[in-house]
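Take a look at the structure set out below.
The excerpt is restricted to a subset of chains, each kept in its original location.
Labels for the chains are A and B, by order of writing; each one numbers its residues from 1.
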Amino acid sequence: MRKRSRKAAIRLSMESPLVGISEQSRGLPPGTPIYIGDREPTQAKLSIYVFDEASWHLECPATVAALLDLIDPDKVNWINVNGLTGGAVERLCERLGVHPIAVADVLNTQHRPKVEQYDDYLFMITKMLSPREDGSVEYEQVSFIVKPHLVVTIQETPGDCFGLIRERIETGAGRVRRKDSAYLAYGLFDLIVDNYFSVVEGIGDRLERYELEAARPADATEFMTGLQGLKSELLRLRRAIWPVRDSVAVLMRLESSAIPPDLIPFLRDLHENLIQVIEALETYRENGASILEIYLSSVSNRMNEVMKVLTIISTIFIPLTFLAGVYGMNFHYMPELAQPWAYPALWAVMVAIAGGMILYFKRKHWF
Amino acid sequence: MRKRSRKAAIRLSMESPLVGISEQSRGLPPGTPIYIGDREPTQAKLSIYVFDEASWHLECPATVAALLDLIDPDKVNWINVNGLTGGAVERLCERLGVHPIAVADVLNTQHRPKVEQYDDYLFMITKMLSPREDGSVEYEQVSFIVKPHLVVTIQETPGDCFGLIRERIETGAGRVRRKDSAYLAYGLFDLIVDNYFSVVEGIGDRLERYELEAARPADATEFMTGLQGLKSELLRLRRAIWPVRDSVAVLMRLESSAIPPDLIPFLRDLHENLIQVIEALETYRENGASILEIYLSSVSNRMNEVMKVLTIISTIFIPLTFLAGVYGMNFHYMPELAQPWAYPALWAVMVAIAGGMILYFKRKHWF
């Protein structure tokens, strides 16, 4: 997988949508939680924010047991787990009473985004996107477990887009300190979706570069491969973001105490943002098709131009060369050869032929 | 963004559907109203029409507070705001009790058209289209807040298509002076949709020019780029108008006191107009595809023609040149060279070969 990823930069971004699942999970009973993904096993890092309107504190305990002791049921608790290996996620979920199938989904980093309502918690899988340096997109799965007074977020690796919420918890800015766990979960989700915009804009910038190059690309094969790769990337993004949109639609329709009514307008807003992202992807896909058509048409035009040059030069000189050949023949009786006016006359004929041809091509708009 | 807009005239009209959102709103709590758009910040201009069947007057107060004092709850009030910057919109909406999320939508000029019913007002976002001088289309967002006896319209810039309603309020023509605020809002909406027709017709005219040029465009690359840009424009229009149509459908189904029953036939008429606009866009899209096929076919035909000329000239003269070459050789023993009839005989053979070729090509319908 590692190797395949590296290759992807110069090829269609054809990362197998199934990679690793069958090898790693085969031979285990269904529902057995097992880590499925392509990152190096690292020890999961735990952190917990406990806050209410009056105060907040942040701890980074080393063990799940220590973490659970820190939960204060009268405040809002936000547990963040970075890293899926090492067993911490399983232990945490077990202690929180999460269904084993849901835990297996958390650990399967190829899982489709979804929302599921269990008796006493809400379970969500979503994707955090971030642009890589080479312009491609990194997909990181983020799972949410939302209980009253508790939000658990589980990420694959350190590094996320939640900095703003942390800042607001710490400074007390915005609504987050005054609201419940559902609002906190919404705020985190909102930041993930906000990030989609910049990822999609990055795609748009790459597309723009192809657009500028379309009429005369430096390297045709690279152009085609890159454009098709971008098309694949757009499809992958669409496939990642579409179920996120569905998840939000599900949340809006959920008649659950987990979703307080005053959160609905915020969810609706989130839903509209996701629609906007998806429409942008559609627009880019159509622009990509237009760029391809412009490229193909310009290839065909250049071919045409090449053919015309060949044809003009050939059709002008071939008859003239024939005439020169005729008067280069060694027949003993060629009366023209002896006439003093013959040579200049032939030149006149040749110029006339060439001129006639050029006029003909001019009239045909060949140049 | 400014720079990008200018470039658009000579390229696919590829204005990013997301531009500005992420940069401007990032780092703010969700739902914080903030202006998102690409126009210069200008002081919002306020105006209010207060009218009933008997009388009307127009004021242009400088401040929101002065404006609100002018509202007469026994008459119909139409407040128009030009310009989203300077804080006037936020202050006005706050005083009217508009939800902060709705205010944020008003200020986000990239928002999708929509209708939302709140407890005591109806909130609509729509797009006003106007043709630019270079043939492209300008999109301006217009938001409506409709309460009993009050309509607020919020535009991005001065200049709109509401002149007719103003005239009718002032002259008392038509129904608008005798009806309520819902009818006023309908009348304004109707003018916006009426304007779509002329924008779409403008697109049709540009398409017609491409159609006339399709069989022999002056500049192939420009032709292709322009046609693809037109295609993109059609898609953008469709994407802007489709949700407007949905909005009207939502209004028709809304069981709300905000929509009096005698307005329904008018809304149905509006709905039918929007369907007609969308069908016209579809027709243009299909015509665009036909034009492209005609163009590509004519390119290929011209190529064919070029090839035929090359082939005819080459295949006629290449064998003749060979013969001339043969009798230009310097072998000591070439008996033909000494015969007096040889030179005219060779000419006869050459004419026969050329004639035969020409007959062959004639029979093959090559010219």
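Keep this in mind: contacts are C-beta pairs under 8 Å (C-beta built on N, C-alpha and C of every residue); 3 or more make two chains touch, one makes a residue touch a chain.
Just so it is clear, the structure is predicted and the values come from calculations on it, not from any experiment.
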Worksheet item: So we've got 2 copies placed here, but how many does the whole thing have in this file?
Response: 5
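The rule is simple: only the chains that are shown with their structure count from here on.
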Item to complete: Averaging only over C-alpha atoms, locate the centres of chain A and chain B and give their separation in whole Å.
Response: 27
Practice prompt. In the complex, go through chain A and note every residue touching chain B.
Written response: 164, 168, 173-176, 186-187, 190, 194, 197-198, 200-201, 204, 207-208, 211-212, 215, 265-266, 268-269, 272, 275-277, 279-280, 283, 286-287, 290-291, 293-294, 297-298, 300-301, 303-304, 307-308, 310-311, 314-315, 318-319, 321-322, 325-326, 328-334, 364-366
Discussion item. With touch defined as at the start, can you tell me which chain B residues reach chain A in the complex?
Written reply: 11-12, 14, 16-19, 21-22, 25-27, 29-32, 99, 101, 104-105, 110-112, 114, 216, 220-221, 224-225, 228, 231-232, 235-236, 239, 292, 296, 299-300, 302-303, 305-307, 309-310, 313-314, 317-318, 320-321, 324-325, 327-330, 334, 336-340, 342-343, 346
